[in-house]
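Showing chain A:
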Amino acid sequence: MLDIVLPIAFGLVAVAVAMSFWRLLRGPSAPDRILALDTLNINTIALLVLLGIHLSSALFFEAALLIALMGFISTVAFCKYLLRGDIIE
Partner candidate 1 sequence: MMNHIVIAPVLLPLLIATLLLLIRQQNLSFQRILSIASVAAQVILAAMLLRAVSSEEILVYAVGNWAAPFGIILVADRLAAYMLMISALLAFCALIYAVRKSDRIGQHFHVLFQLQLLGLNGAFLTGDLFNLFVFFEILLLASYSLLLHGGGRLRTKAGLHFVVINLVGSTLFLFAVGILYGTLGTLNMADLAVKVAASPDENVFLVRVAGFLLFGVFALKAALLPIYTWLPAAYAHTTAAVAALFAIMTKVGAYCILRVYTLIFGEQAGPAANLIEGWLLPLALATLIVGMIGVIASTRLRQQAAYLVVASIGSLLIAFGLNTNAGIVAGLYYLPHSTFAAAAFFLLADIIASRRGKINDKFDLGPMIAHKRLLGVLFFSTAILIVGLPPLSGFIGKFLILQAALTHSMLPWIMSIILLTSLLGLIAVARSGSLLFYRAQSMEAVSHIPEASVTVKTGSVTVELMPVISLLLLCIALVIYAGPVTEFSLTIADQLLQPTIYIRAVLGDGGIT
Partner candidate 2 sequence: MNLLLISLTPFIGAIFTAAISRLGRLHSAWAAVVVTSLALLLLLPLVPDVFAGQVLIQRFSWIPMAGLDVAFRLDGFALLFALLILGIGLLIVIYARYYLSERDDMGRFYAYLLLFMGSMLGIALSENIIQLLIFWEFTSLSSFLLISYWQHRQESRNGARMALAVTGAGGLALLGGFLLLGEIVGSYDLSVILASGDIIRADPLYRPMLILVLLGAFTKSAQFPFHFWLPNAMAAPTPVSAYLHSATMVKAGVFLLARLFPALSGTPEWFWLVSMTGLTTLLLAAYIALFKHDLKGLLAYSTISHLGLITLLFGIGTPLAAVAGVFHMINHAIFKASLFMAAGIIDHETGTRDMRRLSGLWMFMPYTASLAMVAAASMAGVPLFNGFLSKEMFFTETLLRTDEVWGWLLPAAATMAGIFAVAYSLRFVHNVFFNGMPVNLPKTPHEPPRWMKVPMEVLVALCLLVGIFPAITVEPILAVAAASVLQAPIPEHDLAIWHGFNPAVWMSMIALIGGALVYLNRRPLFRLHYQLISHLEFKKVYNYLLEQLFRFSVQVTKALNPNSLQRMVFVFIIFILVLGVSGFSGGEVLLTGHRELLPVDGVSLLVALVLMISAVGTVFLHKQRFVALILLGAVGLGISLIFIKFSAPDLALTQLSVEVVTIVLLLLALYFLPQHSPTESSKLRQYRDLMVALAVGGGVAVLAWAVLTRPYETIADYFLANSVTGGGGTNVVNVILVDFRGYDTLGEITVLALAGLGIYAMLDHLHLTGTSHDASGRFWDHDMHPVFMASFTRLLLPLALLVAIFILLRGHNLPGGGFIAGLITAVALIMQYLANGVTWTQSRLPANIHSIIGFGLLIAVSTGLASWLFDHPFLTSTFSHIHWPLVGEFELASAMAFDLGVYLVVVGATLLILINLGLVHSMTLLPKTKKHSRKWKH
C-alpha cells in the first residue's frame, strides 16, 4: 500500500514544488515571491519527510527542522526589509 501511495505523494508534492516555484518566478510583487519561497520551504519539508519514510532513514529530520527554522527567518527578514529597509535596526 505504502509502495503505491508514496510515489503518488512524491508526485503531488513535486507538482506543489513546481507550482510554488512558478509563483516565485512569476511574482509579480515581492511579497508574492517571498510567499512562494516560504511555501517552497514547506513543500521541501514534506518532500524530506517523505524521503525519510521512503528510505527508512531518520537522518533527514534535522534538515527538515532546520528548513522550518531557517525558512521562517528568511521570510521574516525579507518582509522586514520590505517594511523597514534596515532589518536589524
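As a selection rule, all candidates are chains of the complex that A comes from, given by their letters.
Quick notes
Going forward, contacts are C-beta pairs under 8 Å (C-beta built on N, C-alpha and C of every residue); 3 or more make two chains touch, one makes a residue touch a chain; residues count from 1.
The structure presented is a predicted model; accordingly, all values stated were derived computationally and were not measured.
Candidate 2 is the one that touches chain A in this complex, out of the options 1 or 2. The touching residues of chain A, counted against candidate 2 in their complex, run 10-11, 14, 17-18, 21, 24-25, 27, 30, 33-34, 37, 40-41, 44, 47-48, 51, 59-60, 62-63, 65-67, 69-70, 73-74, 76-78, 80-89.
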